[in-house]
Structure formats: structure tokens, C-alpha cells
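Could you have a look at this structure, given as C-alpha cells, before my questions?
As you look at this complex, bear in mind that one protein chain is not there, while each of the others sits in place.
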Amino acid sequence: MGKPFAITLDIGSSLANHTGSWRTERPVYVHRLPPCNDACPAGEDIQGWLYDGEAGNYESAWRHLTRDNPLPAIMGRICYHPCQTACNRAELDETVGINSVERFLGDHAISKDWQFTVEAPPSGKKILVIGSGPSGLSAAYHLALKGHQVTIRESAADPGGMMRYGIPAYRLPREVLDAEISRITNMGVVIECNSKVEDASLALDEGFDAVFLAIGAHLGRRAFIPAGDTAHILDAVSMLHMTAEGEPPLLGRRVVVYGGGNTALDAARTARRLGAYEAVVVYRRNRERMPAHEVEINEALDEGIIMRWLSTISWVNEGLVTVEKMELDDKGFPQPTGEFETLEADSVILALGQEVDLSLIENIEGVSIDDGVIQVDEYLMTGRNGLFAGGDAVPGERTATNAIGHGKQAARAIDAWLQGEQFVHAPRPDMATFDRLNTWYYSDAPRTVRGKLDAARRATNFDEVVQGLDEQTALFEARRCLSCGNCFSCDNCFGVCPDNAVIKFGEGNYEFNLDYCKGCGICATECPSGAIDMEPELS
Amino acid sequence: MSTPLKFYQVGSFAVGNRLIDEADLSVQSSTSRSNSLTSGHRACQGCGEALGARYAIDAAMAATDGKLVAVNATGCLEVFSTPYPETSWRLPWIHSLFGNASAVATGVAAALKAQGKSDIRVVAQGGDGGTVDIGFGPLSGMFERNDDVLYICYDNEAYMNTGVQRSGATPPGARTNTSHAVGEHPGASFTQGKNLPLIAMAHGIPYVATATVADLHDLEAKVKKAMGMRGARYLHILVPCPLGWGSRSEETIKLARLATESGLFPVFEAEYGEITETKKIRRRVRVEEYLKPQKRFAHLFGANGHSEMLSAIQAIADKNVAKFNLWDSEEADTNHG
Amino acid sequence: MAETVAACRPAVVCAYPISPQTHIVEALDEIVRLGELGTCQFVNVESEFSAMSVAIGASATGARVYTATASQGLLFMVEPLYNASGLGLPIVMTVANRAIGAPINIWNDHSDSMSQRDSGWIQLYAQDNQTASDLHILAFRIAEEVSLPVMVCMDGFVLTHAVERIDLPEQSEVDQFLPPYTPRQLLDPSDPMSIGAMVGPEAFTEVRYLGHAKQVQALELIPDLAEDFVKLFGRRAGGEHDLDGLVTSYQVDDAEIILVALGSVIGTIKDVVDEMRELGTKVGVLGITSFRPFPLDSVRTSVMHAKKVIVVERAFAPGIGGIVSSNVRTALRDTSIKISTAVAGLGGRPVTIKSIRGVVVQAIDDTLPELTFVDLDVELINRELERNRQQRRSGPMAENLLRDVGSR
Partner (left out) sequence: MFQVRIHGRGGQGVVTAAELLSVAAFQDELFAQAFPSFGSERTGAPVVAFCRISKLQIRSREPVMEPDALIIQDSTLLQSVDVFAGAAPDAFILINSTKSFNELGLEEFFENRQSERSLIVPASEIALRHVGRPLPNAALLGAFAAITELVTLDSVLNAIEERFPAKIAEANADAAREAHEFVLAGRKVAEHASTN
């Protein structure tokens, strides 16, 4: 006689009872679009590379990042990081310092001398990229990855475009710039400097299968300002260019900069570094309406740059500048007040925007120009077959990051066009909004503050202003990522199921066991990153 | 890589964490957890007791290297886990009666001692009815004799198995089928209630602790600690019941969390009658936030609700916060009006 | 008694005090503390409910368990009592038979164990202290063979507080008769199982039937074990007049009037039998040792030839009468034997030779009613009934009677 009948049972026998039949809703794992990725003009999978970084896998993190952007060390310095502006964590404590982690990875890669590898077989196609700025380099990189042979023609003596001739060295050290450019040339991309292209159409006839115009906007906009003959006036673009070439102009002890953009601030800060003890920025509207980025403004103020908001220059003479006070009307436009003041100024720098040098396309039929920029279709192709354009030369926000995005898009479009196809964008997943997160599971962690050189020291040389993160703080910063809308292997779903209906196969690899899942929805509610949806059972 | 920043990506509140050492991982995050209460049981969707039981018994199994015997009081847990011909348990388990789990466990422990098998440990488990009401006498005896048993009470604050009737652990104002939400004083009465953790402490037993299904790491740590001790130990776990509380099945853990964050369910540890540790409230909330999602408290809200009862309940929470020193940072006060 | 139980080597003994059982567990506590039972655990519980619960847990964990109770205590453990038999746990318990209140009464009768006749437990009744002692040894063996719990019932005070010379069994003999306990089900991590499942309509009848089947199995087993017992100990566990371990038979074979009884009263009846046989009346007494399972065949075959059967009972079922009688009637169904019930010795009232003799004489004269209460104080009752007739608020019955007794 065995065990007593019925009252005594063999363990675990309830597995025979498939409670999955109770379910009216089933859980499914989803991947949503994190706001950082959504906001990145270069289309980086930020949440993705941070995930690798969190585990300390810096190389895979860097390779993940450079799938989209070949210049992390550069962008980690000069990008205005819209990703951080969009970051969900801002609602919890402070945004994740994505930009600084990107810079850490970029610098780390340089120190480790990690290189890109081209897996695609040679396509036999030759492509000409005109201009070696961010969009040109980005396009060249992505085209090279696809096996195409890329030649870049650069009018200046050195590659980099505005990154070299517009952005002062204290924001972007040249060795970093050179390192990331040479990594691209190491892929087989040829850069021909001092070779200005006079006519883009000739290049097509020359036997290039496609041409990408990445010529940027290098002409300082001139505005008419009444001035005496002896007045010393120059524009910011040339001033920065000359400085970058090592032949800075003589500015005197008092400098007035006219304009409110980032370039204006770069010019003013550069002027200080060139020996001016007083640099005044004159701008017709107020601080709130200043186009320059908050960060830049703060750094400028830290360095003792003087701001004169709500002012226009009405007369420039030797050593003197007359400014008129302005006031904003209800639409926010500045209106004259008739009140005048004079400032002492040895020189006046105009930073009123840049224009595109359109000479090399003027007589190509089909290519239309409007509002001073080259018009392109959604695939960045001009009216001329095979002639594409991007960066500052086409409509859109004029930032390096945006330019890198253009480079990538152009490369994809060109690649598709070469195969007689049209590039199709992958559908965008739904947004990973903050309200989908279960923030209980994230512990509060203060954002690392980047160490800064003290302002005085900064003002007297071209050393880099903003310091990078060491490995530990970078890791710290990376781990503050909430992994919005994407699983980060926290095992919550595996743990919180009252029916053991989640199978865990290993890190980040889960599956719902629908034989037993009753569809209670706890896993979805408790998922920290909102990566589980409940969907009605199909009856 | 051993940096002190390990837990920042996600705090130690989630079940697992890919960034920490195997050794520091929770039992529930391990694919080799014992699943003492396995799939196929007949608990309601989102059952807090099923979850709490697996959390606790798996932890005890891990702590005793699988040398564990469980005694179960009559109640939901027993009924949904062992209806003939199937059982969901995967360890030696016995059910006797509603009120005698502690005494049966005493017998098991005595027999093991007599047989020189002291390496095999005993847990007794029951709901709040079987613990604070009908099983109270034997439990007190077990405490008084300091029998080598860990008694775990899964508190869902009413007799759910019999269809939601008031128990000695039913909170003031709560609607049950024997404390209807009608009349001048709807719901369960505002009496002093029966706080078994404190009563257990009064016995001076080696270990008493409270926990909830909302903080797995805390719960597992307490079970592990308890299994590291000998003598009578008591663990009181709050397990929300979607059926009896009238809450959404997916909010089981959320409600347990709000119960502690509101101060209505203090989480603490005591040894030999003295409180040794209290879990601080991280994000304090008003009791309304906890009560509102539960139909059993619906009559307190709305046009003809009972604001006076709400403030009375808030007063209870505030008293707990003060008494157990649950909350010490004013800044952390986000939702507390 | 304690020594005999000790000789059975229980691993766990649990106790809650209640007269007249207490001194047995008191003695066991001492034996355990002196280390004479090795690692045996003596658990002082806080109620009979827990006493039986502890026994259940210990037994399910493979320990040989003993406890003892009486009267109100037995009633307080009714719930776990049914549980123990339902789970088939071979617990052995002494019941020192005692009346049940109200009115509270600490003296002997069988109301307590009789109330649990349907609990699924095996019930053995001892006639004197020698059989009480021996039946415990037998009880453990039966319990563990069929895995059912066993009650050894002995009359409170009459036996529990009587001093007589008895032969205590040798430890070696007991060990030979009672091998170490090997349970059918066990709480063991190396072979885990769930015990005490919820069984619905689909199998409950079968579980219950198997409980009955085990009792029937015991019915066949007890005679064999009784024989083994004789071989080993040189005496019959049921007493010198034991027939088959189930019943005892004294002067029954040729008797025309046969008294049927349980427990210590049988001794007194035997004296009456001798006395009346000297006067030429053919009387005999059949003692029932195993009341559960009830030995229908043994009773029937022993008593078939009698003209009259008198069942002397120390308990009864209000509203109908004899409890044992109804079982005897079942045994004697479709016979012409006249069966009457004599309820005697309730709440400790002495059952005297005189009163038994009286009953038998009535039987001879055919004046014995089917149900009679021996030595009933009719006058006392009439007074109370009269009181009830006269006033609505007649007051507490027991106290009224006591007052009347005093006022005599």
C-alpha cells in the first residue's frame, strides 16, 4: 500500500493545470523610442549605447554609438545635446549627462586607438564629397562602410570645415579633431585639401557616380553700418578663421561684438584670449531671445564678457561706437527708443550670421536655390540627378550634429539611388513617455557636475574649458539612464509574476509562459522602463 | 569592476540587476530558485498571497539548502495550492486545520529534534484569520515555548477564502461582508485592532519582522535572517488581495507599496522584544492615495463620502510614522500635503 | 501506566493537564527529563486542541506520538481528532473516561469517548489496570499496522487512581512486539510530498470509505496481534477472560441472561455473575474491548444463544437511549433476543453489586424495561419536575437538585 489516497499528493503536479485559459489580456515585450534617441539629430541609439556602457563594455558602447555618428569625441564637446533636453530623467531628478558620456567614449576610443572596419565588399562606385565638415565626413564614413570609394575635396588647408575654422580650440582641441578625421581616412576615404571645386557639375562628368555637397556656410553676413573711414570693422567668421590658421587679427584693447548667436560669443571669448581686456556683446533683443545656447552664454559671462542686450549699433567711428537702446514690442520685435549711448571700441566684430558660397552650383540646371540655400528633396538630392547636398548649405538648423545627421541620410539615399532604389525609413516606434515608467525602482542619484577650470585661467589661454569625465563618473552617469521603453534586464517581470509565468533564459532574454500566465498585468505595471504592454487576447 | 556606483543604473529595488555579482542577487532573480509554489495554482489573477508565499518560501529554501518542511493553515493559500488531484508545492508540506498550523509545526519540530534531524527546518504559514484570530492561542503557545519554528502570516486583512469577512486584522473603515459600508459608521470599526507583530514582540521571542510584497529584497533578507536563528520567529507579510480589496489585479504590488509609503503599514524588525530596524518611507503619500484605488474604501470618497473617517485614518498613519520613526526627511516629502 | 507507555518508546509526548489523566503525563515528564527515553520530546502545550495538533505534526514527521486527555479536554480537541484519523496518523492516546458538563463533573463515565465513537479513531476499553497497561502496547502496534489513531479508554479514578499489582512488561519484550515505526507518509525533504490536500466530491467518498476499510482491516488484525501478544507476554492483553482481543467472555457459553459492558464495571459484574450462578441463574458477561471497530461477529456468535441481553452503559444518547445497545442490536439483528439498556454509573455514581443484581433480577422477572436508569433518585426528579410545572423561572436545575439532596 502506497501513500494515502487523495489526501497525499505528488509535488508540483499542478503543472497539469494550464491557467493560461483564464487570460483576457496578454503581456508582450515592446521596444519604444526613448526621447533622447528621438531628439538626436544624428539619430544615435543613445539608450542602446548607454546600456552597453553601463556594463563597462566601452568598446561595444563606442561601436554601437558610431553606427550613427563617427565623431563622438568631437560631438561629446560641441554638440548642444538636445538628447539631454528631452531626457525623461529630468522629471525624476536631473537629465542624464549623455553628452559627457559620449565624449568619454570618444576620448577612450582615441586613447585605445579603436578603428572602424569596413565589412561590405567594394561596390566599385566612386563618390565625391565636397567639403570635409561634419556632414561631409559623416557622409564619407557611411558611404565607405557600404563599400563605396569616397573622395573628399576641401578648399581649406586642413579638413574639418567649421569644426576647425569656426569653433575655437578651447572648445574643440585640434588633436581630437585630427584623431577622429584620420580614423575616417584610415577607412580608405581620400581627402584632398587646398582643392576648391569651382563647378560641381564637372565632378559628375569626371566619372564620379554621385556627388555630395557639404560646403557649409562660411561667408560672414555683411550688414550696412554707418561708419567713419578709420573705423576698424571685421566679421566673426574670418576673425575665427584667421585665428584658427594662426594669424589672428589685431583687435586692440576694447572689442565690441555685434550679434547674439553662438558665433558672436565665440568671437567675444576668442577676442579676450587674443588680449582684449574688454569684450562687449551688443545684441538687439534680450537674453531670453538670444539664439546662442544657454551653456555658451553662461560660460561667456563667467569669463567676464559684457552683454548689452536691447541695443543696436547706429554709428561706428575710430575708437567709438554709438548704440541706440531698444525695447521689445508686444510681438517681441525690438523697436527704437531714440536713446543713444557711446562705447569705447578699438574694433567691431560683426557676428550677424553666415551665408553659403553658391558659386560652384550657380550654372547647374535643375538645381534651385532659395533664401540663399540649396533646395533638396526628402532624400537630400538636388534637382540635378546624382547631386546631393546637406549640412549648413541646405535648409535646416545649422548645427554640427544636424550636419552629421544629414551626412548619414545622404549616404543612405546615395547608396539606394546608386542601386536604382529609394531609401525607406524604418517605421518609428511609439514614444517612451515618462508616464509609462515605474520610477519607484530607480534610486535617486545626483548628476555628476563636470569640473571646470577656474574662469580666470580659462580666459588667458586656449586650453579646453570643459573637462571630461573619468571612467568612474562616466559609468555613474551612464547608469543613471532609465532605459526608457526598453528592457534593461532587471528581472522584475520574472520576479513579480504570481504564477511563475515568465521564463528567463539569461540576461535580457525573457519569454512569457502563456500556458500559465493569467494576464494579471503585474509585470507590465511593475516594469521600470515601460517595456511591457498588455494586449487584449484575440478571441 | 567593483565601483561603489554599482546600483545607480537601477536601485536595489528591482528584482534583479545585471550589474552586480551573482552572490548579491535576490533569490527571485535566479533561474535556479526553487519555485516552491509553482505554476498551475488556482489563485486569483494578481494574488498577493501567492506571490508572497513564493517569495518567502523560496527564500527559506535557499537559506536552508532545501531542507525545509512547511505547515499550512486552512485558507486561500491552502485551497488554491492543493485541490486534489494537484498540488503546487514542491517541498514537504502538510495542511491540518484552520487554527493549528503553529501547533502542528511545533510537533514537526519536536519530531525532527527527537530524530536528531535539526538541520531540517520548519515554517508554518497562514492568513490573517488563521493567525490573529482562530489560530492565536496555539501561536501564542508556540511563542511562549520558543519552539524552533518560523511562523509566516500572509496578511490580506480579512477572511478572503470564505468570501471576504472581517478579521481581527481588518483595517478601520474597510468594507467587508460582515462590516458593510452602510449606516452611520460604515465599514470595519475604528477599534485598536489586533497588531500581531507587537503582540509577538511582547512574547520576547528572538525575531519578529514585518514586510510586504512590494519590497522583495527586504522580505528575502528578513527570511534569510530568520532562518539563521533558532527558536520562535514571526514574519508578518502584507499581501494585497484584488478580490477582497476591490483593486485591479495589476496593482497588487503598487498597493502594498502605498500601504508602507502612507505609513499605514510600518515595516520593521525586532529582536527579543526590541525594535532593531525600521524601513524608512521613501516617498510619503497621503492615505487617500492608498485607499482610493480600493473599492473596500470607496464609501469614504465622493459627494456623500466620509472625510472625517479619512482624517481618522490619516491620523493612524501619522501616529505610525511618529511611533516607528518611519520618515525623517522633509525634503523627500513630495506628495504629502 | 506511564512506565508502560515509556516502554513503547514514544519520540514525542504532548500534554495538557486535566483530571483524571494528569498524573500519567506528569510521570512521563519525569521519565523524559531523567533521559530514560533518550531524545524523546515532552511538549507542554497550552490546550488539548494544540496537544492533538502537535501530535499530528510529530506523527506526520515520522515520530511515535503519545498523549492523554479526558472529558472536556477530549471535546476541545475534537477538530484535530478527526483530522488525525482523516490523515491516517497512528497516534495513541489515553482517555481517562470522565463525564462531560454541564453540570461540571470530574467523575467517571463514558460520555467523553462515546461522543467520539464516529471520529474514525480505534477505541479500546480497559477492564482493569493490567489490561489498561497491556492495551497501550497493543494500541501502538495496531495503530502503526493500519495507520489509524487509537484511543485507549480507561475509567477515570476507578482505574486511574486505583492501586493494584500489575505485571509491567519487559522492555525487551515490548521492543520485540513493537518494531520501530515506519510511516506510510512522511514530511521529508529528500522525498517531498503534500499531505492534507483539499478533496472534493470527486474523491471524498472514497477517502472516507478507505477510513472505514482500515477499521475493518483492524477488526481482522486485532485477533492475530492478540495471539502474538500472548505468545510474547504470556497473558492476554484484553484480560484473563479475553476471547479474541475484541471481546472478553465470562460464563457466557451456557448463559440465558448475558450482560454486555465496557470497562471497569465488568469486574463488578463478574462478581454478580458468580453470586447468581451459585443461586442457579445462568448469567454471563460479555466485555467489549474494541468498541471501534465494533466486533459485530464476535458479539453475535457469543450472545446468539441467550434469551435476554442487558447492555450496561456508562453513557447514553439523550432522546433515544443506549449507544452501545444500538450497536449490539445491529449485531443481533433478526434474532428474538430481548435487549435492554441499563444506564449506570453516570458522573461517578458507584455501580454496586447490589444495583447490578437488581437489574438482573428484574430481567429474570421480565420487569426490566427496555431502557432503565440504574439507582435513579425518582423522588429528586419529581420535585424538580413539580417545580418546573409551578413556576416559569424555576431556577438552575443542578443547583435545585443539590439543595434538595442537602435538605434531606
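A, B and C label the chains in the order they appear, each numbered from 1.
We adopt the following convention: a contact is a pair of C-beta atoms (placed from the backbone, for glycine too) under 8 Å apart; a residue touches a chain by one contact, two chains touch by 3 or more.
Nothing here was measured: the structure is a model prediction, and the numbers come from that model.
Trainee: With touch as defined up top, name the shown chains that contact the chain not shown.
Mentor: The chain that is not shown touches these displayed chains: C.
Trainee: Touching the left-out chain: which of C:Glu164, C:Asp334, C:Asp365 or C:Glu379?
Mentor: Answering carefully, the residue with contact to the hidden chain is C:Glu164.
Trainee: Just name the one of C:Ile106, C:Met198, C:Val230 or C:Ala317 that touches the chain not displayed here.
Mentor: C:Ile106
Trainee: Could you tell which one of C:Thr67, C:Ser194 or C:Ser264 touches the chain left off the display?
Mentor: With C:Thr67, C:Ser194 or C:Ser264 as choices, the missing chain is touched by C:Ser264.
Trainee: Against the chain that's been left off, what residues of chain C make contact? List them.
Mentor: 19-20, 106-108, 128, 155-158, 161-165, 264-268, 270-271, 348, 350-354
We take it that only the chains that are shown with their structure count from here on.
Trainee: Could you tell me which shape the graph of touching chains takes: line, ring, star, complete or other?
Mentor: complete
Trainee: Please tell me the distance, in whole Å, between the geometric centres of chain A and chain C computed from their C-alpha atoms.
Mentor: So the centroids are 93 Å from each other.
Trainee: Where in chain A do residues touch two or more of the other chains?
Mentor: 6-7, 9-11
Trainee: What positions in chain C touch 2 or more of the other chains?
Mentor: 87, 192-197, 199, 203
Trainee: Using the touch definition from the top, list the residues of chain A that touch chain C in their complex.
Mentor: 1-11
Trainee: Which of the residues in chain C come into contact with chain B in the complex?
Mentor: 11-12, 14, 39-41, 43-47, 49-50, 53-63, 65, 79-80, 83, 87, 186-189, 192-200, 202-203
Trainee: Which residues, counting only chain B, touch chain A once they are in their complex?
Mentor: Going by the criterion above, the answer is residues 1, 3, 5, 7-19, 26, 28-29, 31, 35, 38-43, 45-48, 50-51, 54, 81-82, 84-91, 216, 242, 248-254, 257, 283.
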